[in-house]
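Presented below is the structure to which this report refers.
With one protein chain held back, the other chains of the complex are shown just where they sit.
Our next item is chain A:
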Amino acid sequence: MPTRGDRWSHVTRAVTVGMVVALAAGPAALAAPAPNAPPGSNAPSGPAAPPETAAPSAGPSALAGATQGRELYRQNCASCHGDQGRGSQRGPSLVGVGAASVDFQVGTGRMPIPDEMQQPRRGRPVFSADEIAALVEHVTSFGGGGPGIPRVTEGSLGTGRELFAANCAPCHGGTGAGAALTNGWNAPPLYEATPVQVAEAIRVGPGLMPVFPSQVLTDQQVSDLATYVQRLRSERLDRGGNPLGRLGPLAEGVAAWVVALGLLVAAARWLGRRAGE
């Protein structure tokens, strides 16, 4: 299931990015032979390779990926992270962040950011799946190791729930709705994260999130967590009706006062008489 979801997300991402680019480029994109290539890209035009074969298999394809990755990096990342990924005053070093980190930041649309902000927000990813793969490859070529993209398998919901309550709920909330942290940081809601992104975040620890290396959570436990978080997204868990953003008792209190008491006081007003009558 996770691998299917993974591929599915790659496909949707590619499709959505393609649509966005097509809409943005407008008539130029209609004329261009390859709609997937961003304007100004030097990459050889042609049908994009499927993500499975993108990384290590064929020689020319890999070479093309490397050039594409370098170009994308120069255009979108180098101004802050430096040409060789050593970092600058505007962005941290990328040496040793690992493939998981790059895939997470770019795949969730957090990078590239339009301007400096404390905590980049999740958005629509700017690049297609194989562009992201190329970028990941380029950044890992800076060296330094770091966690690779985790492989997520089908996990146990029960174990996942227990691990979630112990490790994730304090910040992301038991419902996965997210919560405020200190100094203006937020633990984001988890409802849009794919299983691979959940696993990447666990291994990488973006922002204020702590890193959970394999000594703390095994690969199987990470898979369990990713499975549970996928389940948490499901609207079927909101069995009781409108979840009110799963924000808890204060949102419920507002509903009670505004909707219910409002209606009942209006009913009393309607049934009773006003002062002048």
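Operating definition for what follows: contacts are C-beta pairs under 8 Å (C-beta built on N, C-alpha and C of every residue); 3 or more make two chains touch, one makes a residue touch a chain; residues count from 1.
Everything that follows uses one rule, which is that contacts and distances are computed from a predicted model.
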Chain left out of the displayed complex - its UniProt protein name, from "Cytochrome bc1 complex cytochrome b subunit", "Peptide/nickel transport system permease protein", "Carbohydrate ABC transporter membrane protein 1, CUT1 family" or "(2Fe-2S)-binding protein": "Cytochrome bc1 complex cytochrome b subunit"
Candidate in contact with the missing chain, chosen from A:A66, A:V126 or A:A179: A:A179
Sole contact to the chain not displayed, among A:I113, A:V126 or A:L247: A:L247
Missing-chain contacts mapped onto chain A: 157-158, 160-162, 164-166, 169-184, 186-187, 228, 231-232, 237-244, 246-257, 259-261, 263-265, 267-275, 277
